[in-house]
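To start, I am sharing the structure in question, which I have written as C-alpha cells.
Note that this complex is displayed minus one protein chain, with the remaining chains in position.
Coming up: chain A.
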Amino acid sequence: MEQPMNPTSSSLPLRKRAQSRHEYIDLLAHRRQSSDLRWAAREWHSRGNYRYGNQLTREEVFDRVMQSDRVKHTISQLVVGGSDHDVLVAEAEGILEQMGHTQELAIIRQFAFVLPKIMKRLYDKVLINEDGVEKLRSTLIETPVVLLPTHRSYADFLLVSYIAYHFDLPLPVIAAGMDFMNMAVIGEKLRGSGAFYIRRSFMDNALYWAVFQEYVQTIVKCTGSPLEFFLEGTRSRSGKSLPPKIGLLGCVSQCWLHGRLPDLAIVPISISYERTLEEKLYAYELLGIPKPQESTSGLLKATSILKECFGDIFVHVGEPLSIRGFLGPLVDRHVQASIPSHLAPLTKNELSACEALGHHMLRKIQSGVVVSVWSVVCIQLLRTLWTQQWSLPLKVLVQDVSWLIGILERIGGNVAFKGRVDEAVIRCLKIHCQVASLGEDGVVYIQQVHQPAFQTVSNQEKKVNLSGITVKHAVTHLMLQHYINQAIHLLIRPALVAQSLMSLGLCAGCSLEELQSRFSFLRLLLGHDFIFEKNMEGRDFMDGLSILTWSGEVSVIQGHVHVIGRGSRLLNTLLDLLRPFNLTYTCAAQTMASQDWIDNGALVLGIQECIERSLMKSGLYSALSLDTVRHAVRALSKMGALTKDKGIDGQMILAGDTQKLHSIVEILGQTDKKILQPKL
C-alpha cells in the first residue's frame, strides 16, 4: 500500500461546506443575440490540450490497438484454441471499424449550428459554472482527463461536447451504446463528433474485450483527448443516481494502476434539468410499459416537444479528482508491477478500489447537482396526493417549500432560485403546467397526466399487469417522484436515521449504538437505491443525525437519542420521503417469502402486483417503480435473503429465506405504523 507522504501543513479539513456560491453563466444568452451560422463557422482551436498528447488519426489509433501486446496476445491465445489467425485479425479490425470514432470539426460545426437552435427553443437558459470550466482546462494540460457527466436525458449526449466547443476546450471522445449507432444519419454524425460505440455486454468475448480495453486506453494514454462516459451506464429513469458501472472506470484506472500514466484526473459533471425531456416516457417505463426503440424517425416524431418549455439546465463542472490520490492508499501497485501490463488483469483488491472510486465519484456528481425549486414543490405535491387530495392552496405550498429549501441549503444543497420563493414556485408551475397548475383562485391543481392512448402507441411485447386505473394514477405520481428523486440524495442520510429511530420505537429513545447499527442495516438494504460511499457508514450516520439534532426535533443526551416532543415536521417529511421505498421493499420481501419463483422477471412482476394490491390502502403509487423493485431484489439477494437453488426437476428457482425476509418485513413494518400523524 502506498503510504503517501503528505505535506504536514495540509491536514484536510474534514468536510468543507463550500458555500462559496458558484457563478453560473448562460451559454444561450450570447446565442440569442448573434448568428448561429457565424458561431458555428468561427475559427476554432482548442486551448488546453494535454501537454504530452499526440494527435492521432483514426487509422493511427487502430494501428496502435492492432499492434498492442494485449490484442496480439489475445489473438495468439485464441489461435492456440483453434481459431484462424487471419480471421481473428479481420474480426478485430471489424470490431474497431464498428467501434472507432472520428472527430471531424466539420461535423462538430454542424452540431454547433443545430444544437443552439434547438436549445433556444426548449430551454430558457443553459447555465454553467465558468470557474469549473477553467479549472478543467488547466487540468487537461497537465494530465489526461475523464469526464463523468450524469445521465438523465438524451439531451446530455452532446451537451458536454457543445460546452467544449463553446469554451474552446479539447473535444471529448464519448463512449456510447450500440443503440445510438443504428440510428440513421444521427449515428454516424455522433461518431463524427467523437462518439465511439460499445456493445452492451461482451465480457465473454475475449477479443472484443481486448480490443475495447486497448482502444479506450490508447485514447486516454496517447491522445490525451478527454474521455467522456456515463458512470451510471444508462439514463436514470427514476431521477436518482444509479449504481456506478465499474467496467469503463476500471479500464481507464488500469492506465494508472499499471504505471502507464503518472495520474488521471476525473471530473464529475452534474447536469440538472429543470424539466426532463423524457419525463413522461420514464414514468411509463418505470411502470413496465416499454420504451420505443431509439430511431431517427422516433426522434423526429418527438419534435412536437419543441413547442414546450423545459426551463433551465444547470451544468456544474466539478473539482477534478486525482486517481492517484484516491486509489493510491487503497492498492498495492508494486505487487503487480512485475507482470507485463497486458497480462495483468485487475486484482480483486484493485477492482474493489475502483468500485469505491465509482461510489465516491457518484457522490461528487451528486454534490454538484443544482436542485430545482420544482423538486421541492414535488415533495409537497406528492404528500398532498397521498391524502387523496388533488389540490392545495398556493400559500401553504409556498410556506412548506420555503421551509424545506432552508433545510436543503443547510445540508449543503445548491437550490436554484433567486429572489422570492413564491415567484420561483409560480415560475416552475408554469413550466410544469402539464403536471400541476395554478388556478385563478390561488389554488394549485395537480393534473392527471396519463393519456389512455399512450399504451397503444408503444408496442406491447411485455405484458403489463397493472390495471388501467392504477396506471392512470401512477403516471402522475411517478412524474412527481422523478423530481423528488433528483434532490433525495441530500435528505437520504437524515431520512435513514429518522427511519431507524422510528423502527426502534420512537418514544422510548434508544442508545446511539443501537441506532447506528439499525442505520447501517437500512443503509445496506437501500444501498442500491441510494448510493453510499464504501466504508463511510460512520460519517453518513453522523451527517444524518446532526441534521436531526440541528432541527431541534431530536436530541442526544449521554449516548441516548430522544425525540423531543414539540414538532416533528422534519421527521415526518423525511419519513414520508422513504414511504414508497419502504412499501416496495416490504412487498418485495413478502412476495419472496410467499413462494419460490422461476426467474427474476416473474418475481419482479409478482412484486409489482403485490404493491398494486396494497395501493388501495396506502396510495403510494410511486412504489410501483420497477427501478426500485429491481434494486430491492438485488439488495435482498445480496443480503442472502434470496438464493438461487436447483429445483426438484433441475430447473433454477429463486427461493427466499423466510426467516430473514420476515425479520426485514418486521423492521420495515414498524416504521410504517405512523406514530406521528403528518401535519399538512
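What we mean here is this: a contact is a pair of C-beta atoms (placed from the backbone, for glycine too) under 8 Å apart; a residue touches a chain by one contact, two chains touch by 3 or more; residues count from 1.
Going forward, contacts and distances are computed from a predicted model.
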Chain not present in the shown complex, as UniProt names it (candidates "Peptidase C13 family-domain-containing protein", "NEDD8-activating enzyme E1 catalytic subunit", "Alkylglycerone-phosphate synthase" or "Elongator complex protein 5"): "Alkylglycerone-phosphate synthase"
Missing-chain contact among A:L115, A:L171, A:L261 or A:V665 belongs to A:L261
Would you indicate which residue among A:D26, A:D63 or A:E142 is in contact with the undisplayed chain? A:E142
Footprint of the hidden chain on chain A, which residues? 2-8, 10, 52, 142-143, 259-263, 324, 328, 332-334, 337-338, 340-341
